[in-house]
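The complex appears here without one of its protein chains, the remainder shown in place.
This part shows chain A:
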Amino acid sequence: MGTGPDAASGPPSRLGPGRTGPLLPDAEDLPPRLRPERCGPRLPPASAMPNSVLWAVDLFGRVYTLSTAGQYWELCKDSQLEFKRVSATTQCCWGIACDNQVYVYVCASDVPIRRREEAYENQVAALMVGAAERRWNPVGGFCEKLLLSDRWAWSDVSGLQHRPLDGVALPSPHWEWESDWYVDENFGGEPTEKGGWTYAIDFPATYTKEKKWNSCVRRRKWIRYRRYKSRDIWAKIPSKDDPKELPDPFNDLSVGGWEITEEPVGRLSVWAVSLQGKVWYREDVSHSNPEGSSWSLLDTPGEVVQISCGPHDLLWATLWEGQALVREGINRSNPKGSSWSIVEPPGSDNGIMHVSVGVSVVWAVTKDWKVWFRRGINSHNPCGTSWIEMVGEMTMVNVGMNDQVWGIGCEDRAVYFRQGVTPSELSGKTWKAIVAARECDRSHSGSSSSLLSAGCFFGDEVRGSGESAPSDTDASSEVERPGPGQTLPAEPLDDSKNAMENSASGPGAGRTTEDTVEDACPAEGSREARPNTHPGPATTPAELPWTNIDLKEPKKVPSHSAAGFPETTSLSSLGLFPLGLEEPYGVDDHPLWAWVSGGGCMVEACAVPRWFTVQAGLSSSVHMLSLSITPAQTAAWRKQIFQQLTERTKRELENFRHYEQAVEQSVWVKTGALQWWCDWKPHKWVDVRVALEQFTGHDGARDSILFIYYVVHEEKKYIHIFLNEVVALVPVLNETKHSFALYTPERTRQRWPVRLAAATEQDMNDWLALLSLSCCESRKVQGRPSPQAIWSITCKGDIFVSEPSPDLEAHEHPLPCDQMFWRQMGGHLRMVEANSRGVVWGIGYDHTAWVYTGGYGGGCFQGLASSTSNIYMQSDVKCVHIYENQRWNPVTGYTSSRDRISPCWSGWSPTPELSKPASASQSVEITGIVRREPPRLSSTSAFSKLMK
């Protein structure tokens, strides 16, 4: 209670959080100095790609993170506990540990987590009777002892709750006091007198800081800050279990909802599923309260096994029976949602085992490990329309930020990343294994020994004789290890952990190494006196003969060819698509993963982390071989094929890496006939041929030039415009021509834009869209405007957006607005306002309020490659009044014949002459903006509007 804002103190702040303003004690818990927004937006802007981490749990419950900037899995800083589930966000990670308890790991950062505790000290004036005056006079001091009927001497802000200072306890062991209690000498933004007392006539009243003659009561506020101290460690969340009932431990957990609302800062939705299939929601989780306050139970139509909460309003769960449950009605004011609906699995034989949702995607894994993508998900239809089967077999998938997808391969237990997931292609292109090694693997030998141990299977030349002893040890410990189940004597090197882990993973892991090892051991007879467990690195033989790995019987062949996904793929990519050679599939000694969470991992399609290539100098194809040595009877031919393929790749590809990609570099031309306003003699529209040449550089950047060919005095001439110089493309409404203008800084200065006109509106829209896209491409502007974008409208109601420089710093010489690049958004507004968080509202000419929904394109951009989601119809009405002007003439009466100045039809402003028909009202079809009814209307009407 004591932490709430003090409603009685001071006028409501008109400044939003994070703005500079007078120090308002009631603004929020944190003093403004420490409020995160002051240091810039807390969430990274979409354009930048800061380091973020992918969380994963291996088969042994150890939690690892992989940074987008790193190449190694790092063991979680707090590795005391073993986990079975983790669900990450940028600022924290929730997990269920092996003890079935829930833990939260709050990442360390510069922003402290502080909360203010408040308590009020209340006093009443000691009333004295003046004998002479015979009346009550409040002249005495204030006394500390209050009457029984009065309020508590120490209370919360309402005065109704008793709240002594020493009774205010820390909510959990993860908090510590920052300082002792002190008196707040700040009242409504102004300093009080020493002591911080505020006065009033009586309790429940309005307090003032001045003491008046009739001030009978006074109170003052005591403040103490507590700080969350358990950062970078797993902090246990108190169990929900009622000691009187049987325990029902948690089984699954998912964190999301950070995009639903930003109030309070860092708010999260934490959902959990218990073993009995019940769904629980953690109340009040936010930046300043990372642990939340309590678990509340939600009704479900069946027993839930697994749950997934997206960053926004998507929440899916799976039922024991294999259907999916979809939560409906989640929104800003109701993050828990209101009802469930059921989605049937893709097939009746195999129910859904696992779902994972993003902002607008749903992925699922069925009980036969098949991966499915849900089609038709959007904010109005959280259930989607149908399932699409994806390639690959996974034990689980996880959708992270940006709707990027990770999965854990069913065969090899590797973490896969879905490549090519973009807003326009949410299902991505292909699974790619993350081959990053663990930090611990790297550290235990001079070279990347896990890779070398892979190499040892493929012949002596890879290992060479000069390899360092530790890596040899590593290799032999792997090959010579006794079968699974047998314990190893203490290994001399610190790779023992590694070896143990391999032996513990046992059969059925589907990894060739393991199988080879198992087969190898009994058939070892021919090998020369090599002890099963050698005492130390010194005795390690320098070479393993190639035949050691060839003990596998060829009977495996059929199953191998049917094995499918990762294994066969890698192999055959050798044969069919030589380019696939760079794709290493799984390092031999790779960790086996159980769970992955990408909720805190920001990967953008344009900048994929370096997780997919092996860092050591080993040729990557060697690793592929490790997966493909199934029928290994005749290794010579096999060895030679891979060796030759590697050499061929080097010969045919690597030497030409620096060559520009021929296919990527394209010149693309669109030509057409337009009219061009000739600004010199004869000052009229002239027919021109135009050609847009678009070329792609080897770095993928596109640039375009617009040529305008015209004939003057029978002489052919042309002008050209580099589209990367164009700052604005503006449609010019004109009743006779469908025209538009191109501005460059130079042409704006000369007041001489290039004006072009098309024969039809469609034609104009096509050109406008194409030119606009080309301009955006050459300036690398794509997707929706960033939250920092600057919005403006023209006098005609067209909406334009400009992106400020990414660092948001004011330049020494700020760019004048006529040199900024403005791109048009579909839509039509009279006024537009935006805030720094990307909320954009506008008012149409018919006084309707509109809110920007995050789509881009629309308007003339329909039908071109742009976002089709979040684009809706907008209608606007602009009334143009036309006055019929007639002059009275004594001879003819009123006549419309023209006189000196006024045209016979005129608009409401001295604009050009209007022809009579059609202009009474002008309806413009616009998109990109959704109509938001005024707040007083019910939301159903807003929806019916949307349905249209």
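What we mean here is this: contacts are C-beta pairs under 8 Å (C-beta built on N, C-alpha and C of every residue); 3 or more make two chains touch, one makes a residue touch a chain; residues count from 1.
By definition in this document, contacts and distances are computed from a predicted model.
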Q. Name the chain not shown, per its UniProt record: "Histidine-containing phosphotransfer protein 4", "FAD dependent oxidoreductase domain containing 1", "Coatomer subunit gamma" or "Autophagy protein 5"?
A. "Autophagy protein 5"
Q) Among A:Y659, A:W680 or A:W888, which one is in touch with the chain left out? A) A:Y659
Q | Option from A:K212, A:R332, A:K429 or A:K717 whose C-beta touches the chain left out | A | A:K429
(Q) Looking at the full complex, which residue from A:I641, A:A673 or A:M831 touches the chain that isn't shown here? (A) A:I641
Q) Taking the full complex into account, what residues of chain A touch the chain not shown? A) 391-392, 429-431, 557-558, 561-562, 564, 568-569, 571-578, 580, 631, 634, 636-638, 640-641, 644-645, 647-648, 651-652, 655-656, 659
